[in-house]
Every structure is written in C-alpha cells, then in structure tokens.
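Of the protein chains in this complex, one is absent; all others appear in place.
A, B and C label the chains in the order they appear, each numbered from 1.
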Amino acid sequence: MFAVLIDQFWSLTIAGIALGFIYVLVSLGYTMVYGVLRMINFANSEIFMWGTFGTIVTSRDIFGYTQTSAPATGPKLALVLLSQLLISMAVAGVTAIFVEYVAYRRLRAKGTNRLATLISAIGISIVLSELMRLLTDSRPVGSPRVLEKIILGEVWGANLRLDTIITIFAAALIYFLLERFVKLSRMGKAIRAVSMNEDAAKLMGVNLNRVITTTFLVGGLATGAAGFFYITVFEYTKFNIGFTMGMAAFTAAVLGGIGNIRGAFYGGLFLGLLEVYASAVLGTQWKAVTVFIVLVLVLLFKPNGLFGEAVQTTRA
Amino acid sequence: MKIRNYWNLRDYGANIWENAGRPVRVAIVLVSIVLVGLLPFTGGSFLATPIASFDAVLVYPVGMFVLMSLGLNIVVGKSGMLDLGYVAFFAIGAYTMAILGTTTKLNTWEIMPIGIAFAMIAGVLLGIPTLRLRGDYLAIVTLGFGEIVRLVVLNSTWSKGPNGIANIPMPPHIGPLKFELENQRVFFWVVMAMILLTIWMIRRLSVRRPGRAWEAIRQDEDAAELMGVPTLKYKIWSFTLGAAVGGAAGVLYASKNLYIAPEMFTLNVSILILACVVFGGIGNIWGVVIGATVLGYLPDRIRFISDARLLVFGLVLVIVMNFRPDGLLPRKKREKAIVKREANA
Amino acid sequence: MNKKIQRSLAVVSAAALVFGVAAAQTSANAAPKTVYIAYQGPLSGGEASTGTDEQNAVKYAIKLFNAKNKAKYNVKLVSVDDQGDPAVAGTVAPGIGKNKAILGVVGPAYSGATIASLPFYKAGGLVMISPSATRVSLTDSGSPDFGGPVFHRVVGKDDLQGPALAKYATQGVSNAKVFIFDDQSSYAVPLAGYVTSGLKKVAGATVVGTDSVPNTTTDFSPTIAKIATSKADVVIYTGYYSQAAVFIKQLRDSGSKAIFAGGDGVFNQEFPKLAGASAEGSRVTGVGGLAGVSTKLEADYKKSMGVSSGVYSVESLDAANILLQGILKGNTTRAKMLAWVKAYNGKSITGNTIKFSANGDISYGLFAGFTTKNGVLVNTGIVK
Partner (left out) sequence: MAKIGKTLLKLDNVTMKFGGVTALNGVNLEVKEGEILALIGPNGAGKTTVFNVITGVYKQTSGIVDFDGTSLGNQKRFQVTALGVARTFQNIRLWGDMTALENVITATDVHKKSGVVGALFGLPRARREESENRERAMEILRFIGIDEYSDRLAKNLPYGVQRRLEIARALGTSPKLLLLDEPAAGFNPAEKVELAATIKKVRDAGYTVLLIEHDMSLIMGISDRVVVLDFGTKIADDIPSVVQNDPRVIEAYLGVPADAS
C-alpha cells in the first residue's frame, strides 16, 4: 500500500508542490473576495477556466503555435510565456470584474441576503461556463507545447522538470508580490481595512466600491496566473475544468482559513500534497473522499481552518 | 413601493386568505388541490413540453424538485444553515429503494420508511459533528458529504459501482390507481400527496416550539443559545427532517425512474435544489413551491433553444436575483397583514 | 391552427414535435410522406461533443436519403437530448416512447442513458439501434439491464473489445507487465474488467497495478508514480480520449517509455491531435472512422455537413441507414420497423454484413487495432 509512496516519494512531493502552488493562486481568488465580502465567489472556478483559454489562445492564435510546431527557445520563449501569463491574467481579471458588476454589485448595494448573492453568482458561473461550451462546441482544447519539458536533473530519484520548476518558482513569486501588495500598498491597506471592519473603513473614507472591484481584480489576476501555470503543466483545458479546480481551491482556502492570504498559501500547498499522497496510497478514486474527511476533521478541531485568524465566533 | 402592491401576488393572496372564514379556506385548499391534480391532463395545451412527455416532466423534475426544495427549505430557509450536500439524502433514499427493491420482496411503500430512516440516520450522523460549524464552513462540509456519498456508491461493489442498478420495481397500485410507464399521472399524484404532507409538517412545526427555535437560530444563533434554545439539538432536528424529505423523494424517484446510477447524484443536483429554494423565496413555502416549479419546468419547456438552454437558465438566475433578491415570493411579513387588519377593524 | 403555422412549426421539428406530428397526420394525403426517426444522445452538457458527432452522421444519412427519395418520403429527425445522463433520459424517454410517430431511435449513445430509457421503449415497442452503447449487460438476457427485444447495437460490446485490447496492447511484448486504469465511468470500469480477464489468455502477461481516476482529473502524477513503481511496460487506459491525451503527455514527460494503449473511448483522431508527439506509437482499438472507410465519403460528408466526421460516425451512419432502408421498404409502423431491424441483413458502409443476434448484438463486432503514426491513428488491421 505504501510501496508507491516510499518508492516515488520525491516525485510525488515535487508534483504535489507544483499542483499546490496552482491551488494557492486560485485560492487567493476565493480568499480575497471572501475577506472583503464575507462571501464565496462562486464564479471563481469559471474565471480560472477563462484564464486557461486566454493562455491557449495566446500561443495558438497570436503566436501561431500548433500541436506539431517545435517548442520555443531563447528570448522568443520568454516573450511567448510572458504574454501568455499576462493575457491569461488580463482575461481572468476582466472576467472577475465582470462577475462583480453583474452578480454582486447591485445585490450588495441593496444589502440583501447572502444566499441571493450566492445564487446570482451560481447563475453567472453557469453563464460563463455555458458560453465557453458553446464557443468550443463542448470539445477539449489542447495547448501547443511552447515550453519544452526538459528534465533538468534528478534529486533523490525524482526528475526535476523545467515546467514544474518554473511553476513552483514563478507562482511563489506571484504569491509573494500579491501579499506585498495587500500588505503595503494604499489599496491593499484599504482592502484589509474593509475585510476587518466594513463600517469603520467606510467612515475612514475608503471608497468601498473601488476596493471591492480591486479585490475581485486582484483575485482574478491570481486566478488567471494559475490558469497559465495549469496550461503550462497540463496543456489541456475544457469548458468544465473549472468545477474540479474550484472545489479543490476552495477547499484549500477553507483548510488554510478563508479570508486570510497566508491561509491560502498553506492550505493550497497542504492540499496539493495531500491529494498526491492520498492518491498514491489509497488509489486515486479515494482522493476526494480523503480530502473531505481531512477537511471535516480540521474544521472540527480548528473551526477557522489551520491558519485562520483566532476570531471568536461568538461576540455576545 | 406603492405601485408594487397592485401586482404583489403575495399580499393579494394573503388578503383573500386573511379575510376568508374557515369554510372558504377549506374550499380554496380543496379547489387548488384538485386543480393541481388535474395538471397531467393539460398535456395538450401550451404547457406541453417538447420531447419529454408532460406528465413525466411533472413528476421529475417538477414534482420532485418541489418536494426536495421544501425539504431543503427546512434547513436553509427555516434555520438558516447553508447545506450544499442535500443530494446525499436523495441518493441514500434512492439506493435504499434500489437495493431493497431488487433483492428483497419489499415493495415501494414498505421500503419508504426504511429509506426515510436511513436518510435521517445519515442526517444525525453528519449533523452531530458538523453542525457546530457555521455559515460557509458548514456549506463546504455538507458539500463534501454529498460528494463522499456519491464517491462511496461509485467505488463500492454492493452498489454495483458506476453501472448502477436497473429493474427497480414500480410501486404496487394504490386501490384503483395503477402506476404506468406510459402515463405517469399516478406518480404525480403521489408526489403531490408527499408535497402536501411536507407542507403540513412545515406549517405545523413553524408555529410551534421547533419553528420558533429555528427562527431564533436563523436570526441570531448566539442570542438563541443564551435565551435557552438548545441550538445544536434543533439544528440536528432541522437537518434530519430535511434529510427525511430528501430520502422519501429518493425512494419514490428510484421507483419511478427504474434505474439509478451514481452519476445522477452529483453536486449539481444540490445546487439546483438550492437555487429553487432561493429563487422562489427562501423560507416561504409558496415561494419555494413556485421557484422549484419554474426551475424544474423551464429547461424542458425551452428545449427549442436546445443548446443554449443552460445558458438561459443561468441568465434567468442572475436577472431574477438582481431584481427580486428575496425571490419571486419572499418570506411573508406578517406584520403588514396584521396592521392592515387593525386598520380595517 | 392554420396550415402555415403548422408547417413552420414542423420545420423546427425538434421544438414543435407535438404539433409537427399532428400536422403530418392531417396532411397525410399530400406526398411525400413525412416520417420521423429520433437520435438520442448527449447534445448539451459535458458530453455534448459525442452526441453532436453522432447526430451529424445521422443527419448526413437522412440528407442523402431525402435527396434520393424526394418523391416518396420526407424523413425528419427528432433530436432527443439526454445529456448522456440517466436522470435526464428518464425524463425524456417516456415522451419518446409514447410518441408513436417516431419509428425508431438511433441511440442512445451511452449505456447508462440506454438502461434508463429501456422500460419506456420496451413498453412502446420502439426499436433502438445504438452506435456506441457497449455495455455487455444490455444484450445479456440474464441481466436486469437486458434490452431485448427493442435494443440493438452496431458496435462491438465490451467483452469482445476487452480481450482484443489486451491482445493488441501486449503485441510483441514478451512477459508483459501491464498496468490498467479506468476513469470511474460506467463505460471504463467494466471494460477494464474485460481487459483484465482478456490478459489471462495472453501468455506471460501479468497485471502489475491498477488505478481508478475520476474523469475530471488532469494531474496524473500519482498514477504515473504507481506505474513507475510497478515497472510496467504496458499501460492500458479504458477511459476517453481527452483524458488519455492529458495522461500520455504526462507519462512521456516523466520519462516513461511504456507502451500506451486504449479502447474505443480513446479511438478518436482528436487523441493524437491533443497529445501531439507524445501520442506516437500509442495503440488503440476501435472500429475505423469514416475517413478510414473512404476518403471520398469523408470529403462529401465535410462538404455536406460543414464539419469533419467525428466519433462513431460509421456506426451512426449504419444505424441510421438500417432504419432508413426500413422506411423505404414501407415499414412505417413501429411493429413493422422492429421486425425489419430484427430480420435485417445488409451491408455496413465498411462492407461488413450487418445482422443482429437474437439479443440485439451485431454479427461481427470485430475490433481493429490502430497505432499513432505521425499524428494520425493508422489502421493496422483487425485484432485476431
């Protein structure tokens, strides 16, 4: 049962970390919006899906890569990858703002119940995914290989592959930049102020609408970046991939402590590793079950997630 | 606001009801039941659904959605807990029917209480550890539960895994009413009876201690606990009663569809049922009934835009929520009626 | 209702089926005679591409037929969208079963949806010819899923394909160590079982590992780790082509050189397209596509339908043709049509003779082996 885990431990670990970093970035999309609105951005999964298509369209239609063309090298490689990343982020960012405008803004202005907003968000995510389904004729779309997956070397019997390494480092960098942004910039501080106390922040002269739009944008950018890495590693997308990713990333956010940026980081990595280890030990069919049982156990003993703020649930 | 009152069906309906005496009320109820019961005979009218036959659509999705939405409404609408794993109870009921129906001599009506009991037990087992959690945390844990039930059924041999279970027996006839494949109106009447029973249950509980406890929990759980409401107990009750309705729906569904497979019990069902509850008017029985009817019926009625059907469905959700965030028929505001009555007196 | 409206409704045949049928009956004296057949499969939702491909082939067959027999018949297609989901199938099937104007069904595409539809079609005596429902139990008279007498299929069932796949995958490998995994679907899990039993008959072959991977998976690293540990030299996947493409890329990127093989779910020219160079040398069992039958036919198809033929297009064409020939022979009631199909003895467009066994299975059910060469799945002949 544990033979695979022992034999392939480092391969699994590297794969888990790379997957974990993708989760981290998508979780940010959930956690940032949650921090500010105290609401699940149900459409984040579809924002991610649109990001993956942004990545593919860039290499396929802008740079003209096909399934059979040779991978890029040198400066061209950097140019293509960077454009893919930026366009993917842009697509996801714009989609996120669109979601905020259509599904959240009006309802928030009315101050209505949270469930209405949730259903509205579910509605918009159906719209986003169905739109893409109609555009792609329900077919999966493969990504041309831009980055050759060279094996750089071997560590403890595990291959270090270029795309995995890039994903880990670049995703970590993007996470770090976002965290700095939220910590240090004016807008970031406003976001944190709102997430701590909306009324007080309003009194301090924070433009709430702008803060919320920015939060969606930042969450969308992170999610879009995840879309890029996802395509670079897996080279495949379909209109319905958002769901699985969304579930995983949301679970990661809750595991880490939703509303908390650092929580998304630890939660994402934890989940990435948990998934590969559980699949290796129990069989992939039990992966999701294991993840949810761990989630329930964590929430039972640490109701605010592993790294959640120690907010008293009760303020009597 | 004033203009709205003219087409505010809720107030209009409430008015008639409030001003009616007991005989009139009984008459209204009976006439409504008969009218709804006649629905399967209107298949030739503008109501007809293309492709799917109208009487089948009335049973599933429409009737089943109404039933399940009412069950989920006990959890989400009455006590304010966001449950995204409601499909689990539906699945438990359906699998109880499928397994017992194909391996024993028990018929649908004999399996019904067993299926309900299993669903309720699952509700308690899930409720005890998780109902301490609140809000979105509860949402994700229940969602996980729904997935776990599906995955366990999918990966187990006793449930025949992904192959599903076929040849589930139809219910035996009730008196002169026979269940037929070609015409599902008797199924519809049974679903209707179950819906009425559920409505009766909810209405009865709402005006008594459990209803008050749920209402208090929904509005301010801490205050409720400090005022002596055993919140966990009532939350588990709410969960369990919701589960019972879901389980009952599952038993009947398996007996109607004659074949079930794990792929029928995905998260989408939970979300759809939740959408029905919120869309119609969370917490309000009639709102939920209307919401579930519309959302169950619409996709089959608008088949002519076949491929874009779901897209339209999504748009409808967004638009309705934006313009009527409390749903088509919001939770009733009793005070209005009371004030009006005082003004009339 | 005036005639004009009737006619315009009838044009939108799917939408206005109920009215359209009424129109057809009232204007019976007018030639040509309008008759209906249905296609049932996933036309929306996640599996829609399969259904669209199949339905296009059916539409193509009807188009050819109508052009040829303009004077006598006007065949209309009723699109029955079951989303490949048994729950939806259970809702649409009663209406189709009851609608006596529909003479026969091509489909359903998926076995689960087929089982859910069966009771209603049996009750209505409606003949079905599925191009792609391969579950063994559908034609096993001892099983609760048994589809007789109405169910027929023009595709080989899983217990024929499983051994063929086992043989083809291990061809030329002595003492093959085989790793088998499925996608948890109702198609893949049984097929994996038949592959496993088929391997027992292959000398020296052993199963060294298995896995079952949800069909939404994109990260296959745990499965690949298992393959590495098991030291397998043949990997068989019984799921569908899109997942297979993702998997084979990751397998090759991990440095593994093991032979990759898949069943007819993987058999799709999209597979090498999605997987690129990684797909080279992959072995797939299936029944040849339209282009494999005749490039001329494929060209005409593309011209006529505007898209290339897709999965199960040959089977869908065959299935539609059986019904259409029946119509031509004047079998315009359900009972007659059912008898026609049961007694059918004709040629597939591949040249094989189609006859149905008493339980509804096709007479040949042979599987060809395909190997990916230069980005295309190339037919290497029937697996024997």
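Here is the rule we use: contacts are C-beta pairs under 8 Å (C-beta built on N, C-alpha and C of every residue); 3 or more make two chains touch, one makes a residue touch a chain.
Computed from a predicted model, the values in this text were never measured in an experiment.
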item	value
Of B:Phe65, B:Tyr86 or B:Trp237, the residue in touch with the unshown chain	B:Trp237
Which of B:Ala216, B:Ala249 or B:Leu267 contacts the chain that the document leaves out	B:Ala216
Residues belonging to chain B that touch the chain removed from view	201, 204-205, 208-213, 215-216, 219-220, 222-231, 233-234, 237, 241, 331, 333-335, 338
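Assume only the chains that are shown with their structure count from here on.
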item	value
Distance from the mean Cα position of chain C to that of chain A, given in whole angstrom	36
Centroid distance [mean C-alpha coordinates] between chain B and chain A, Å	33
Shared-contact residues (touching 2 or more other chains) in chain C	45, 48, 184, 212
Numbers and ranges of chain B residues touching at least 2 other chains	154-155, 307, 310
Of chain B, residues touching chain C in the complex	44, 48-57, 60-61, 102, 154-155, 161-167, 181-184, 256-261, 263-264, 300, 303-304, 306-307, 309-310
Of chain B, residues touching chain A in the complex	76, 82, 129-130, 132-134, 136-137, 139-141, 143-145, 147-148, 151-152, 154-155, 222-223, 226, 271, 274-275, 278-279, 282, 307-308, 310-311, 313-318, 321-322, 325-327
Residues of chain A touching chain B in the complex	34, 40, 102-103, 106-107, 110, 112-113, 115-120, 122-127, 130-131, 134, 247, 250-251, 254, 258, 285-286, 288-289, 291-293, 295-296, 299-300, 303, 313-316
